[in-house]
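Please read the structure below before turning to the comments.
With one protein chain withheld, the remaining protein chains of the complex are depicted in position.
Presenting chain A:
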Amino acid sequence: MNNILVLPMLLPLLTGFVLFFLRPSVKAQKIVSLLSLLALVAIAGRILYRISDEGILRLDFGGWAPPFGILFVGDSFSALLVLTASVVSALIIAYSFTATERRMENMFFYPFAFFLVAGVNGSFLTGDMFNLFVCFEVMLLASYVLITLGGGKVRLAESMKYVAINVVASWFFLVALAFLYGTVGTLNMAHVSVRVAEAGQGPLLSAVAVVFLIVFALKAGLFLYFWLPGSYSSPPGPIAALFAALLTKVGVYAMFRTFTLMFYHDDFIMGTIIGTMAVVTIIAGCLGAVAYTDIRQIASYNVIIAVGFMVLGLAVFNEEAFKGSVFYLIHDMVIKGILFLIVGAMVYLTGKTKITEMSGLIRNYPVLGWLLFLTTLGLAGIPPLSGFIGKMYVGLGAVEGGNYFLLFIGFASSLIVLYSMLRIFMNCFWGETIINREDQRLYPARRLIPIAILGVLTIGIGVGAQALEPFVSDAARVMANPDLYIDAVLGEVES
């Protein structure tokens, strides 16, 4: 039975409900959360191995065979992302056990973190466009609550913008779904792909594709990223880390799924529009990362650069580049988790947010400083850390496809990323120590453990890329050959 496929979404959802009733006892909440997260990671790993053994898995809800029912489909791409998302969110939630205010723990912080994870995993696994919309909404509603939790003038003002922009984006999603259904008469992704290929991607379908592109670009922060720096820099460390690690990646995943499986026929959309959007995103992200002195803003602009880089792989559109993007997606979830946790910790420890107001922290918090240095190298893509392997494959793909301009922009952005991160490191950790050893705020070692594990992971993904490679190649192969996915879903059923 393939029932295991629904567990990455069902388990966090049920855990969330249980946690609601455990509100009085924070300790019980933590124990249940921890157990559930460990189980989640184990399940995600199991799914990945089953897929490498048995090929693409499929679960038809209620026994309704596709294309009639809703279904979950697990291929290597989704399983890899589910596994990474589960591991990273487990570590971030473990971090928040020690770093969240009591007030927030009592106000349903953990349940909503779990609902967020449920929405994210559901989005990765679903094989139906409308179900994708529903999973997006589960994730977004949880994120609305998390971003407003704790209140405060600035937070509420930023949340208002964040919620409003996402409501409009969801509206566009529904419009796109309506037109898609009106045109091809189905919402099952594989079935849509078949019908689009049969009918040819004419002007009408291309218009639908562009509306989908706008929706996912808004969610991922590709080109339409103006809402992102404000809303990612206002919540406290763990919440910002959850957002940065998971939310934009879901948008990127949806974009890959839509444009490699369904609307891959139009070269103009694939190459020109998506390529231009990626390039503009990278350049604008670089400008922001260099211009600001607020460390939270710099970190947020680094999210935008990474989104641009991943989509570059989609614009290049060959198997090698897909492989690079999948590696980079996995890397980025891990590294953005560490980055935002460290940045949150720095703001918590010093009470300041600007790089000009901090100095010499390396004497106060040496381990944190070196972890940030590791993150810097990882973000820039220096071997043997995790960023390198993704950048290398995207580069190989770009050379193969002859997209030298995209290659140049992608690799030049690495230098800017390195510069923007070194600015934080040198200004904040080097120089004269301005906080007295006696006056410094205590940073307990148990908070460092989750960050350190994430650091080890980023080294592990880089060094152990060989072990990960078969899964990633399989993911890229399915993306480059949509027929594999379609056969697995529709099989012998008449299309």
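In the analysis below, contacts are C-beta pairs under 8 Å (C-beta built on N, C-alpha and C of every residue); 3 or more make two chains touch, one makes a residue touch a chain; residues count from 1.
Operating definition for what follows: contacts and distances are computed from a predicted model.
Per UniProt, the protein behind the absent chain is "Multicomponent Na+:H+ antiporter subunit C"; the candidates were "Aspartyl/glutamyl-tRNA(Asn/Gln) amidotransferase subunit B", "Electron transfer flavoprotein subunit beta", "Monoheme cytochrome SoxX (Sulfur oxidation)" or "Multicomponent Na+:H+ antiporter subunit C". Of the candidate positions A:35, A:178, A:412 or A:426, contact with the unshown chain belongs to A:178. Among the residues A:45, A:230 or A:460, only A:230 touches the chain that is left out of the figure. By the touch definition given at the top, chain A reaches the unshown chain through residues 130, 134, 137, 141, 144-145, 148, 151-154, 156-161, 163-164, 167-168, 170-171, 174-175, 177-179, 181-182, 187, 230, 234.
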